[in-house]
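Written below as structure tokens is the structure these notes are about.
The complex appears here minus one protein chain, its other protein chains still in place.
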Amino acid sequence: MTGRADETTPVNSHAKIPFGFLRLVEGPQTMGRGWPFWTGFAIVILLAFLAPTYFGIRPYRVNEFIVSGFLAASLSILWGYAGILSLGQAAFFGVGGYVFGIIGINLFDATGNTHLALAGGILAPTVFAAFVGAIMFFARLKGVYIAILMLVLSLLLETFMLQTADPEVYRIGEALLGGANGLRPASDIPSVAFGWGEAVAEINGRREGFYYFALTLLIVVYLGLRMLLNSSFGYLLVAVREDPDRTETFGYDVRLIQLAVFCLSAALAGLAGSLDTARINRVDPELVFSVSANIMVVIWVAVGGRKDLTTAILGAITLEWLYLWLTTSGSPEYATLVMGGILVAAMLIAPEGVFVWIGNRLGRLFGRSRTPAAKAAEARQ
Amino acid sequence: MDAFTQIFGFAFQYLDSAAYLILAALGLSIIFGMMGVINMAHGELMMIGAYITAFCMYGGIPAPIAILLAGVGAGIAGMILERLIIRHFYKQLLSSLVVTWGLSMIISQVFLIMFGPNMPSLPTPFSDIKILVGGEVGFALVGAEGFARVTGETGRMPPGVESFGIYRLVMFAVAVLMVVAVWLLLRKTEFGARARATMDNPTMANALGISTPRIYAYTFGLGSALAGIAGGLFALTSAITPYFGAAYTARAFITVVVGGAAGVINGLVASVAALGGVQTILSNLFSVYIGFVGMIAAAFLILLVMPTGISGYMEKLRGRSR
Partner (left out) sequence: MTAPAAKTAAHGRPILEIRNVTKDFGGVRATDDLSLAIAPGELHCMIGPNGAGKSTFFKLLMGTIRPTKGEILFNGEDITRLPPHQRARRGLGIKFQNMQVYSELTVFQNFFIPLRRNHKPSAMPGLVADILDRIHLSGLEDELVRNLSHGQQQWLSIGMSIALEPKVLLLDEPAAGMGRDETQSTAEIIKSLNAEGMTIIVIEHDMEFIRNLSSRTSVLHLGALFAQGSYEEIETDDDVRKIYLGKV
């Protein structure tokens, strides 16, 4: 019972943790603990950083996968942890992408950086989510309704953006919304750029630089989210998912918790959208608001494993890789068909997610169970 | 345009959008009301119906029979999906959404791969028969000859005269017939009694010797068959593509949710009456897009006041709920 005195997490940690800081990012809400996991984690990161130089992966393709990782994380905390499914997660991605582009087009020449564009790309979807979420959660709409209303919202945005071709009407400063062609002038949509004056680092989305930048950012966000999910807030999310009514009788305003995680999720999706617009210097309605944009996010997270951050991100990266391989070696129609097939098969065979299943197997292989509850049961025997 | 023409035009549009919503939503509403499952592949079942209708009509089968066959085909397809996949997800509503969404993706891709991106379009029945309203004509039902006489040598409509195709009204009539038929089926037949008992309390129904899995399969089949018929009817007026169904699913869903699960038929009718009205008025005043946005906004507002939909609210008023 020694681990109980831990200030940050209320669980027993029988496992010896090699570095103090890891205690913050471990806990019952995330898979992976102790030296086997973190050793593996370090090796994977190392290989990932070496990959462009030594394994010949091409950043202009792989960069997309990393951006998907952020989007998958945003749906995982919402659906997996808090139990709020959104079938329209790409809506926030798209709003972020458009706002990044619009601010970027207008301000890049003057400032030389994209600080404000990035901030706007994160803030705009957050504010949007706060507005929509406040209505939905305070009306206590059923989860099924929320899921589909979000999709409908995304499709409404798509329909709206498709009819914005008129350059006279749909113009924000220098930026033209551009209808089906997407935000114009596309050549003015900046890449991510940090710094002031002479000291500006502009990161081309098709090169190694973006790969290292996005990968580092993803690791930082990942570790930050692990800390958050293993804090009291993470507990509350799970409590709200498991039994919202009961959680309310303990004095928590469930609607506020739901709204908070909804906004956080939108912010992450907005970050992903901003990065993606910067990566390819392009954003159009079909790319970010369509049914297929939305369903892919759900597929990554459902197939990877929604209830765990790591598995959701892994799901996004591997499925994007598979999808790219299928489209380049076969045809897009078959690639989409395979994605649908994988989703349905995974829901039937491994409803908690393929990587969760693998993770549990690996955990047993290393002689330690990865769920704290099962571990506690073992400890007693 | 005189007042009568305007009123007639308005009523015509209202019936048209009501027919659209009823046809798109009826099957979905039965499945949702009876089983609590939102079937995201509903539009794709309509698409299957549209394809069956198209193939039958290319083969010379008359439209009414082709549409009935579409209902049968989609019904069988729905029952197969239910038995193979959907039945595993009855207790998990969110997962059932995701799985049926995946199915919708698979079905439309299979059709795309098998039949290509589009099909030759079908002739709209009764396209010769028109209702002319206003101007010197007043009010007249005309065939091709009569139409030619009115337009005269110029081929143009005289000032103030509006023409309306009759097929839209036929669709409305069929929609009403389908609603009545489903109501009779649920209220007056053995199957209906069993289905409603299952919906009320599955455990009790099971104990009374009703095979609930079979009821679920039939109910799903019925909902799918209605989707197939609707798909067949729509196939005669629109382009037939593998993504045919996607446009209907969102509207159907909104209609069903506003109707609520407590009373399948009365909820649907009330919901269609309200949403169809909003859509017609706003489309007329502004644009089709605003009409659609307005319909969703109205749905939002209705759900804020009545979280269980119109039928749930009516039931509460009647005091059946505790």
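By letter and in written order, the chains are A and B; residue numbering begins at 1 in each of them.
We take it that contacts are C-beta pairs under 8 Å (C-beta built on N, C-alpha and C of every residue); 3 or more make two chains touch, one makes a residue touch a chain.
Here the structure is a predicted model, which is why all the values come from computation and not from measurement.
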Given B:Ala3, B:Met114, B:Ala207 or B:Leu317, the one touching the chain that is not displayed: B:Leu317
Residue of A:Leu228, A:Val254, A:Ala278 or A:Val291 touching the missing chain in the full complex: A:Val254
Sites on subunit A contacted by the missing partner chain, in the whole complex: 1, 4-12, 28, 232, 235-236, 238-239, 242-243, 245-254, 372-374, 376-377, 379-380
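Rule of thumb we're sticking to: only the chains that are shown with their structure count from here on.
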Whole-Å separation of chain centres (CA-atom averages), subunit A against subunit B: 36
Residues of subunit B touching subunit A in the complex: 38, 85, 88-89, 93-95, 97-99, 101-103, 105-106, 109-110, 112-113, 246, 250, 253-254, 257, 289, 292-293, 296, 300, 303-304, 307
Footprint of subunit B on subunit A - complex, ascending: 79, 83, 85, 87, 135, 139-145, 147-149, 151-152, 155-156, 159-160, 163, 291-292, 295, 298-299, 302, 333-334, 336-337, 339-341, 343-344, 347-348, 351
